[in-house]
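Got a structure here, written out as C-alpha cells. Questions coming.
Note that one protein chain of the assembly has been removed; the remaining protein chains are unaltered in position.
Up next, subunit A:
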Amino acid sequence: MRKFLMSTAAVAALFAAPMPMAHAEDSVEVLHWWTSGGEAAALDVLKKNLESQGVTWKDMPVAGGGGEAAMTALRARVTAGDPPTAVQALGFDITDWANQGVVGDLGEVADKEGWDKVVPAALQNFAKHDGKWIAAPVNVHSTNWVWISKKALDAAGGKAPETWDELVAVLDKMQANGITPLGHGGQAWQDATIFDAVVLSLGTDFYKSSMIDLDPAALGGDKMVEAFDRMAKLKSYVDKDFSGRDWNLASAMVIEGKAGMQMMGDWAKGEFLKAGQKPGTDFVCIRFPGTQGAVTFNSDMFMMFKVGDDKKKAQMQMAADIEDPAFQSSFNVVKGSVPARTDVPDTAFDDCGKKGIKDLAEASTGGKLFGSMAHGYAAPAAVKNALYDVVTRHFNGEIDSKAAAKALVEAVAAAKG
C-alpha cells in the first residue's frame, strides 16, 4: 500500500513539474526565484561565467512568494526522484532538506578553495551539514538597517539617531514636520523584520537566547515585554494605510519624501539607487539604533542536490564559480547585498555597501553575527511562522505587550511539538 501511495505521489509530482529532457554533458539545472530585473541581471553574471567554461545553464525560474512557490516545485521534483542540480534556498529550509538525505557534498571544492577560512562561521552553520559543505552561499543581506531620507533627517535636526531615545526624538520631530515618520508595510514578514532589530537593540545576548535558543524565560520575560512596547511605540509612527503594503512601496514613500525612514534589509537600497538617489546625499543608511556592531543576516545560498556522476563535474564547477571573489563582488554590487566571503575587496561598492562589508566582518569576528528570525535563519519555518503570528497580531493591536510575550512562549512550544 505504501509503495502504491508513494508511486501515485510520484506520478502527481511528474504532472506538477515539467519533465526534464535528457541531460547533455556538463550542464546545470538551476531552480531559483530571481526573476525581477536587478536580480535576474545579477544571476546572469554567473550564467555567463559558467557558459564560458563550457557548462550549459538550464534555467528553472519559479517566481513568487519569497521562494515558497519554488520550494513547492522542488518538493515535486525530489519526490519524483529527479532533483535539479542547484536550488536557491534560505536558512532552515536548507537544513530541512539536508535532513531528508537528498543533498550533495561539495567537500572537494570547498577544501581546495579553503571556504572554511573565508566564509563567516554563522553562515557555515547553514551551508554545512554534519561537517559537509552542502550549499554555496552567494551573498549576505543584513536586516538591521534603517534607511532615512536625508531631507527629512535634516529637517529633524540632522543627526542620525544612535540610541532608542534619539530614534524616538527624531521620529517625533518628523511627525511634527508633517510627514509619516515611519514608512512601513503591514505584512507579517515586514513586522518581523523590525521586531528582529528591536530585539537585537535590547542586547545581543537577549537576541541569541530568545530568537535562536528559543529560551522560554527570554521569550516570555520582562525584556520581551519591553521589546513589544517598543514595537507598539513604532506602530504609532506608521501611517493609517500601512496594512498589506509591499515593502518597495514603503521604500518609495521614503524616496518621495512622504515618509521619514524605513526599517528594512539592504535589498531596500536597490530601490533608492534605481530612483537615482545617492547614499549620503539623498539618503542615509544606519544600523538600527543600539545595534551597531551586531548584524542579523540572511544569506541566499545555492543548495546542491545529490546528482549522478555525469553531472557532478558541472555541479562542482558551479560551486567554485559562485565562491569566486570576482563573481562575489560583481554580483553583490548589483544585488545590494555584501559578499558571503570576508576577503573580497570593497572597492566596487558604494558607501552603504562598504559599511555593510565592514560591519559584517566586525560582527563575525566579535561573535555578534546572528541569523535573522524574520528571514528563516534563526528558527525553522514552523517556529518562524508561529513567531510571525504573535508579532503581527501585536503590531495590529489585537493583543497587548504582556499578552504577546506570553503568547510567544506558547506559540513556540506548540510549533516545536
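Note that contacts are C-beta pairs under 8 Å (C-beta built on N, C-alpha and C of every residue); 3 or more make two chains touch, one makes a residue touch a chain; residues count from 1.
Here, contacts and distances are computed from a predicted model.
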item: Protein name (UniProt record) of the chain left out of view, among "Acyl-CoA dehydrogenase family protein", "Electron transfer flavoprotein subunit beta", "Sugar ABC transporter permease" or "M48 family metalloprotease"; value: "Sugar ABC transporter permease"
item: Residue of A:30, A:55, A:71 or A:405 touching the missing chain in the full complex; value: A:71
item: Sole residue of A:130, A:222 or A:241 that reaches the chain not shown, by the stated touch rule; value: A:241
item: Selected residue (touches chain absent from view) among A:97, A:115 or A:370; value: A:97
item: Touching residues on subunit A - with respect to the absent chain; value: 2, 5-6, 8-9, 12, 65, 68, 71-72, 75, 78-79, 96-97, 99-100, 186-188, 240-241, 243-244, 380-382, 385, 389, 392-393, 395-398, 407, 411, 414, 417
